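Left out: one protein chain. Kept in place: all the others.
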Amino acid sequence: MTAPAPVETLDLAARFPDWVTADARPGYSGWIVEKDKLPDFARALRDDLGYDYLSSVTGVDYLPEGKMEVVYHAYKTTGGPGVVFKVQVARQDPVEVPSLVSIYPGAEFQEREAWDLLGIKFTGHPDLRRILMWEDFAGHPLRKDWREPYFEEEFKPFKSRWPEGKFQMAEDKARLGDNLSFPAGFDPQKKTDFDPEKALYEALRQYQKTESGLETEHLLVNIGPHHPSTHGVFRVAVVLDGETVLSLKPVMGYLHRNHEKIGERNTFLMNMPYTDRLDYLTSMSNNFGYALAVEKLMGITPPERAEYIRVMMAELTRIANHVWAIGFLLNDLGAYFTPMLYAQEERELILDIFEAVSGSRMMCNYFRFGGVARDLPDGVLEKVRDLAFERLPRKVDELEALLADNEIIRSRGIGQGVLTAEDAIRYSAAGPLLRASGIPYDVRRAEPYSIYDRLEFDVACRPNGDIYDRMMIRFDEIRQSLRIIQQTVKQMPGGPIMAVKPAYQVRVPPGEAYGRVEGPKGELGFYIVSTGKSSPWRYHVRAPSFINLTAFGPMCVGQKIADLVAILGSIDIVLGECDR
Amino acid sequence: MSEMYGKGILKGLGVTLKRFWDTYWEDAIWLFRQVTRGERRYRSPEGIAHRASKNTRGIFTVQYPEEKLPVPEEFRFVPFLVYEEGPNGEKVMRCTSCGICSRVCPPQCIWIVRTTDPETGRPIPDPAEFYIDVDICMNCGLCAEFCPFDAIKMDHDYELASFGRSVYDKEKLAKPVAYYESIRPLNAARENAARAAKEAARFATSAKPEA
Partner (left out) sequence: MDTNELNAPGYEIPPEVQGQVAITTLDRIYNWGRRASVWPMMFGLACCAIEMICTAASRFDLARFGMEIMRPSPRQSDLMIVSGTVTKKMVPIIVRLYNQMPEPKYVLAMGACASGGGPFKEGYNVVSGIDKFIPVDVYVPGCPPTPQALLNGLMKIQEKISGEHWRTSRWYQKGGDQAEIPIPILGPDLIDPRKVEEYSRRLAESEA
């Protein structure tokens, strides 16, 4: 168990006077690093200061200032607050920033995403391809001067809706009659020989060829995006030698729904229901993270009762997610549907509570800035009590009895798909994936938010980092969540549920904020830049499903292809969050 | 694997066997209840409620369409507009076309045309046209939450499958206040009380100067 580290005053500007200056913009914090010194700075930060965990990398397009900024959030896996550092470059092509993949390999996918969506070129990146869009796509959509075909206005609400809201479909208004646009001079009738896969296959073939034994023909296999065990529209391209994986590249973006671009047009409140659709299995947690980030900017804290309700809902979400994850991992291992159907019953009962509280089974949209949308209806607290004290502990034991000792699961799981503790940190793995590798890092303990500092619970941790441990740690976490829910039920205070008057237009002062919660899949962070307007200037989601996949390739190389599916199942990804 | 005895598998099979047994045991208990108390396991409210409670065992399935899982009061599907019956049976919309719902709507799926008086050119508090593109609507409920006139509410009717795309106009959206009060009794009572209190307060302040 980690205790929060004592807060030390960290003056990086004094330590690295030639490299670093403090970010003095009002509402901002952190350090601005000289572009050329970034790798040296990051190495010193990791090796000398102990910030071994690079949580988030993202870019911001400051169009009026003519600047692009890359923002990094680094933490210590022993706990405590993090450090934010930034690199600023002029906004003319090419925008180049040195890559940090050699120091923090966990930055690999995040830098690719920043290249794809913002056009920031990371020099020295081993495999800088587009990640969410396809290779031939025109433009970098998150740049502020890039406009989509259905562009209507810079910010919502749109003027065309009221008071003269003549109904018109977006496709009827669009120039080409469809949601598409072509770059100037492009003739759709002429060039049609695009090959979106070429760059992928070239990157996939870059692997160490071993020279041992018989020479065999290596086979390229695509799994997904339509495949029952990829948990959605996820695709894995692998090169196989017999059944052994030699090289693996995850391909995503098949569910890239432009969450961030839409989020930067929405008002702050409008984003709340959109966050439900990130990791659609855990909407309450997503609400939590987003509400925390905006509340940080606004400088408000919700009342006691709202905090307790929030924590109770977030932990119920964790249980619902973990029973689902266990059920589907067993599906992937070949225990076709029986454990899943058992687990599903408990999830349905939890969803009933969400439905009664928020009105929807999955898309809860329950949190508001400064509280929650409505108080618990009559009878809900009793229902939670019944589940948390009676039914769920019994059922979790039953599910564990069904699975934990099963010889097939043990032999498929123990020692397979190992992620060592060092690698887990290096690849910025989060949540159960990190903790199953023996690192007791949990945001609820490392940097407590809401009322977690008052609640008693243990950080679940398992030492081996294999598939079996990743399954068992979910049982441990369900038990800890039950403990938390039991405490919230017992201590639930009365009083108001909103700190401020509910309003659909909130005033958010200019500045930046990074709110993070321990979601069921890992650290879920929201990076928000406000300019004081009704919509965020930059809205970025640090999605645990996405970043956990960075470790997927290294975990699978050398394993059998049948285990690849099990390893993916044990990471537990949701594509809505992975692709956003 | 060194410890491949099959004990763990047997233990797991014990769990499935218990659940299999539970199915019949539960049916036997309900048979007893039916004989003694007239309560039925299937196709009855008490049976459905039991299957959604902490004590549910055995068969968990709710057999839609013969049985329907009751939705809680807060349940939200697509929005609808509340109208009140006028003295001559005409529909009086609560909506004043103030436009708050269309401004708060996250995917911007609400279109409202405000009525203007043809003589004076001033707006009349009644929507001329009201459209909701149901195939954009995300059922988030923000419109209902922030409507100051309790005029737009979230429906409970989810059986909306159709053979074409759905864009609902004012006619299709309008539902009587009695329907609203039947699906959300607690909310409606609370809102009616608040409105009555407001009305009373206004009456009190307007009556004061005369006194």
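Here the chain labels run A and B in written order, and each chain numbers its own residues starting at 1.
As a convention for this text, a contact is a pair of C-beta atoms (placed from the backbone, for glycine too) under 8 Å apart; a residue touches a chain by one contact, two chains touch by 3 or more.
Given the structure is predicted, the values throughout are model-derived calculations rather than measurements.
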Selected residue (touches chain absent from view) among B:Leu13, B:Leu31, B:Ala49 or B:Leu69: B:Leu69
Residue among B:Val15, B:Val104, B:Val134 or B:Ile152 that touches the chain left out of view: B:Val134
Touching the absent chain when the full complex is considered, from A:Ser160, A:Asn258 or A:Thr301: A:Asn258
Options A:Pro94, A:Pro183 or A:Gly494, residue touching the unrepresented chain: A:Pro183
Interface with the unshown chain - residue positions in chain A: 132-134, 136-138, 141, 148-152, 169-171, 175-183, 186-189, 191-192, 194, 196, 225-228, 232-233, 253-259, 261-262, 265, 273-274, 277, 280-281, 340-342, 344-345, 348, 361-363, 575-576
Residues in chain B touching the chain absent from view: 60-65, 68-69, 77-78, 106-109, 133-139, 158-166
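The definition used in the following text is that only the chains that are shown with their structure count from here on.
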Euclidean distance of C-alpha centroids - chain A vs chain B, Å: 31
Chain B-facing residues of chain A, complex: 156-158, 160-169, 266, 269-274, 276-277, 338, 342, 345, 348-349, 352, 355-360, 363, 365, 373-374, 377, 383, 386-387, 390-391, 398, 401-411, 414, 502, 504
Residue numbers on chain B that touch chain A, as the complex places them: 1, 3-9, 11-12, 14-16, 19, 52-54, 56, 60, 71-76, 97, 99-100, 102-106, 108, 110-114, 123, 129, 131, 133, 138-142, 145-146, 154, 167, 186
